[in-house]
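First the structure, in the form of structure tokens, and then the observations on it.
Apart from one protein chain that is not included, each protein chain of the complex appears where it belongs.
Read from first to last, the chains carry the letters A, B and C; within each, the first residue is number 1.
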Amino acid sequence: MVGFILKRLVQSVFVMLAVAFLAFSLFRFVGDPVSQMTGVETSLEDQARLREELGLNDPFALQFIRFAGDLVQGDFGYSFRTREPIGEMLLTRLPATLELGTVALLISLAVGIPAGIYTALRPRGLVSQSILIGTLIGVSIPTFVIGILLIFLFGVQLGWLPTYGRGDTVEIGWWRTSLLSVDGLRSLVLPALTLGLFQLTLTMRLVRAQMMEVMRTDHIRFAIARGVPWRRIRYRHALPNTMIPVVTIIGLQFGGVIAFSIVTESVFQWPGMGLLFLESIRFVDIPVMSVYLVVIAFFFVFINLLVDLIYLAIDPRLRVRESA
Amino acid sequence: MMLARLMQTEGVWLFSRNPAAILAAIVTIVVVAGAVLAPWIAPTNPYDLSSFSLIDGLLPPLWEQGGDPRFLLGTDDQGRDMLSSILYGARLSLIIASVAMGIALVLGVSLGLAAGFFGGRLDAIVMRVADVQLALPAILTALLIDGISRGILPREVHDDLRLAVITLAIALSLWVNFARTARASTFVERNKDYVQAAIMMGQHPLRIMLRHILPNIVGPLLVIATVDLASAILLEATLSFLGVGLPADSPSLGTLIRIGMQYLLSGEWWILWMPTVFLVVLVVSINLLGDFLRDLFNPSLR
Amino acid sequence: MLSVAGLTVRFRHRTGAATAVEDVTMTVARGEIHGLVGESGAGKSTIGAAIMGLLPPAGEIAAGDMRLGDTDLRTLSAAQAHHLRGKRISMIFQDPQTSLDPLMTIGDQLVETILAHEDIPAEAALTRAVDLLEEIGIANARARIRSYPHQFSGGMRQRVVIALALCTNPELIIADEPTTALDVAVQAQVLDLIRKLAETRGIGFILITHDIGVIAQIADRVTVLRDGKVVEQGDTARVLGAPEHPYTKALMAAVPPLDRRLRRFAVPRVEGEAETTDLTAPAREAEDWLMSGAGGGASMGPALDIEAITVRFTGERRGLFGPRESFVALDDVTMSVRPGTVMGLVGESGSGKSTLAKVIAALVHPAAGEMRLDGAALAPMRRRTRKDPSRRVIQMVFQDPYSSLNSRHKVLSILTEPLRLYGLERDEARQDRLARAMLALVGLPAEVADRYPHQFSGGQRQRIAVARALLSRPGLLICDEPTSALDVSIQAQILNLLKELQTKFGLTTLFISHDLAVVRQMSDDITVLKDGKLVETGPSEAFFDGPRHAYSRDLLAQTPTVRFR
Partner (left out) sequence: MHRSQPHTTVLALSALLLSASPAISETFSWAGTTDPQTMDPHAVNAAPVLSFLNNVYEGLVRRGPDMDIQPSLATSWEALPDGAGWRFTLRQGVTYHDGSEFNADDVIFSYERAISEPSDVKSWFSSITGVERVDDYTVDFLTSAPNPLFPGSIANFMILDSGWAEANAAEMPARDAENHATRNANGTGPFVLASRDPGIETRLTPFSGWWDTAEHNLTEAVFTPIGNPATGLAALLSGEIDFISPIPLQDVTQVEERDGFKVLAGLETRVIMLGFGHDHETLKYSDETTDANPFLDPRVRLAVAQAIDVETIDRVIMRGAAEPVSQLLPAGLSGYSEENAERPAFDPDAATALLAEAGYPDGFSFGLMCPNDRYINDEAVCRAVASMLARVGIEANVNAMPVRGYWDELRADNFDMYLLGWSPGTFDAEHPFRFLAHTPTERLGTWNFGGYSSARIDELMTPILQEIDPDARQGMMDEVAGILQDDVAYVPLYTEPLIWAMKDNVEVIQRPDNFFMLRWVTVN
């Protein structure tokens, strides 16, 4: 079990290194950093000087090590476009994206799991069928279309909810949250829904499949044969056994959430990292792109480590390892 | 071959009593046919500049007031026939999606097979690479690849390669699925006696993987292929929406939708909704087929 | 107490309905153990499910009635039926590994079951659970009750399962193959336990099994089923001792006796095969081909010597930097198989017998030790090249006939594979001929070559597997539990087939089985393994007449036998 965690840690480090390397090559070889930083009117000598300053003439390996080192120390360099320190840029955007992603994920779980259970327990029922078809259509409509539709329905036509941005935010230290003000929460609804919908369908279908598998296992059949009350069978026996694989998937889903938050943020003008990333792509702001890359990878890896721990917590077979 | 057999027995029977699947199949066939035959059945060729005229711009669909019999689904801001654009667009989207899916399939399955069969270090490496890929979700990968190619390729080259870039990007974000599934099922098959027998008899690993294992893991792969085809189409659309998709003179469904977005409010609703509805219908039916296959290959869910 | 009359169960299929159980009538009295015996597809389990009211959706009770005491089981509402389950009828499943919820302590599972049926405080339920565990022989139950299923061994787990079935004092317990997944030693204990419970608590048992030995050991009365119909019913001693119905007779004849070695089994004419492989023309052709391989004349398989073979499996890392746990599967095993004879290899699960086979077949690499084939060194896995001649000489017949044949390939291509691989026959037409001939030799019609494996029964598949092995002109044949997945009558046929081929071609054979009775029928010599160590090895008859080692004696003692003559 310790070995298990150790292994995952090593793997995570590997992943991070690989991504950092990607990011670095991106930063180093896509376009010329110097010509990016300097205007058309900068003289060649100045460029050469800058090149030297930035250490772009040093051996590749050395540069990478420096790059990685800076990252580890939280020095992310400066944006080509706005000249701002990327660390700060991301930090100001981070809360927005995390809050959006988390809420979306919560929505997807809060709705997806029950729906999955329901459709698993009544697979032939009319409701289940319609839910299934519904979600199927849900995944088939591009996220951005859904987003725009929601905006025009609830924002413009009904005027119930804000159409863009985060609304009022409250600052707790450097963390700027929109969870503590009514306006903020209202602005969160539409983006979170848009983002959550896709994950929701995934979660639901997964839970459904797992649950149906579990309901067929011997220990459930035995529980039935022992006359254990149905709800206990479903929620005390079947559900936990269902959740084990589901938990792991949720970790992977986080990747999806981040990815789609790019789309959602661009639709709702949500001031998160995704929006920043899109802009950096539009203006070929390589440093921002590469750092964003690293940050995302970090979160992904981190979440999945977390998931592994949860996994250990809920599965006794991994927790205790002696056998009579 | 194995599919063929499946179809003539179990499959067909289940299929025949699954209206959703039948409907989906029909729709898919019709759409795909329409897309493939676009050059022959489309009223006009949207790529041929002289074939349309700005004069016909923004005409509503036939049934709408002011519709023009020449343009069943109306025209866009350039005076292009929507129907033709959609057919050609679907064609492009399907080409991109299926090529990307194909690449992902070959890449992922071969890696997965090898990893699952040989295990050990190879397996570890492949899976770590997969992890890295997973850490960079589909859209991100696609955006990056596009961004990179913008950076390193001269512009006109990049524009010529745009199709390739998009396809590659999508493929890269899809291969992991195949790899993981192939690996998992290979692990299972590898320990079955028939593979053990083959190994014991000293057959060539390549032969064992391709002749023996592969045919036995086609099922789950097929399911993934279907679902991924759908998500590939969506991904392409999303990329186009984010502006890294295909240029407007060779519009894919996604590009059409992106263009249509400008007319969401303006009253020329058909420019947005015709392609969107088309896309959704297509994807839904492909997904339905995917579901059907999944149930087919996973009897316990029946 | 339980009376079933004229029970008929139908299953709806895509091709109409099939009758799984037809007009079955039986009764179970308090404290009676009623054996329900029959081969796969006989409908034993369906009867159990019907009584429990747990038929799968496709199944429906078409006729007959079932009463438990004065309650009519058929008229119960779903809710009533569910309440009755556990309260009055309970069930024991085959595999203790999977019948318990892995995420719940056995205590919780016991308590939950008790509380489900009785309105008593949780503490009371807990104490009863503990007592119960004590009663069914789980030491230090008070502590163990807080452990999770995976912390118990197979036998202990089956005891827990039984405890769960018992904890609400049901009148009737349906035990569906309760010992099939267990080793003989454990099986004996579990059976004793059931016996005891029947006597002390007066619980009626329906004991569903395919193993006549088990029935013979503990059942008071027995019902023999075939194709869903009752063939014979009555006191165990009577039915098994003096069977009236030919099927029962055949069944009994097919049961390998532990006390003597038969030349061959008198097998009932079931399935489509020719009873003996009386040599048809093609069969003879195949035979000649096999003979011709070894330079004409009655060939002799090679001698196999195994010296100090040790196999380690490395497992999880222990601590952060601790060493990997490594588990010794085979510990310094030395034995040898005389040319052209059958060596029986017996031992409980985990004794390492299959590992040994895999080492010889180069599927597992030994940590130490040497192997010799006719005196010539036999390279271990990592050093055995694909072109190594021994690859052809050593062939294997696997336990599970369902997974040993690639279901995606036609039988023909499965069979011709060795011919191509070892370049024994270059000519396609000839390969085809030979493959079909070989089918004839193992007693299958030639045309089956054009079918796919899934179109065959287990027995037929095993015959195909044998044919495949023969088609590489083997000298050493390894049979890893070749019959343990088969019904007794089929087992008999396969054993006959193997015997014949072995004697005919003088194949050196390593015959692995957990069933001493089967081994006795097959082997000239015998080797006993326990926890990877060699217990004893020597001539078979001597072993069965007087095993030297204590462990061997227990093994013999615990193997259920059928003696009613």
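Following the convention adopted for this analysis, contacts are C-beta pairs under 8 Å (C-beta built on N, C-alpha and C of every residue); 3 or more make two chains touch, one makes a residue touch a chain.
Since the model is a prediction, treat every value here as computed from it, not as a measurement.
The shown chains contacted by the absent chain are A, B, with contact judged over the whole complex. Across the entire complex, the residue among A:122, A:216 or A:282 in touch with the chain not shown is A:282. Remark: the omitted chain is touched by one listed residue; of A:198, A:222 or A:268 this is A:268. Check B:30, B:49, B:164 or B:206 against the missing chain and you find that the one touching it is B:49. Contact with the omitted chain, checked across A:71, A:89 or A:291, is made by A:89.
Note on the undisplayed chain: of the listed residues A:169, A:290 or A:304, the one touching it is A:169. One chain of the complex is left out; on chain A, the residues touching it are 37-39, 41-43, 46, 50, 54, 78, 81-85, 89, 92, 148, 151-152, 155-156, 159, 162-169, 171, 176, 266-269, 271, 275-276, 278-279, 282-284. For chain B, the residues touching the absent chain in the complete assembly are 48-50, 52-55, 57-58, 77-79, 155-156, 159, 247-249, 261-268.
As a working rule, only the chains that are shown with their structure count from here on.
If you sketch which chains touch which, every chain touches every other chain without exception.
A separation of 49 Å divides the Cα centre of chain A from that of chain C.
Chain A and chain B have Cα centroids lying 23 Å from one another. Interface residues of chain C, counted against chain B in their complex, comprise 14, 361-363, 385-388, 391, 394-396, 398-400, 403-409, 417-418, 421, 452, 468, 472. Residues 52, 54, 82-87, 90-91, 93, 95, 98-104, 112-113, 116-117, 144, 147-148, 150-153, 156, 161, 164-165, 168, 316-320, 324 of chain C are the ones touching chain A in the complex. Chain contact summary for the complex, chain B toward chain C: residues 1-2, 5, 13, 192-194, 196-197, 199-204, 211-212, 215-216.
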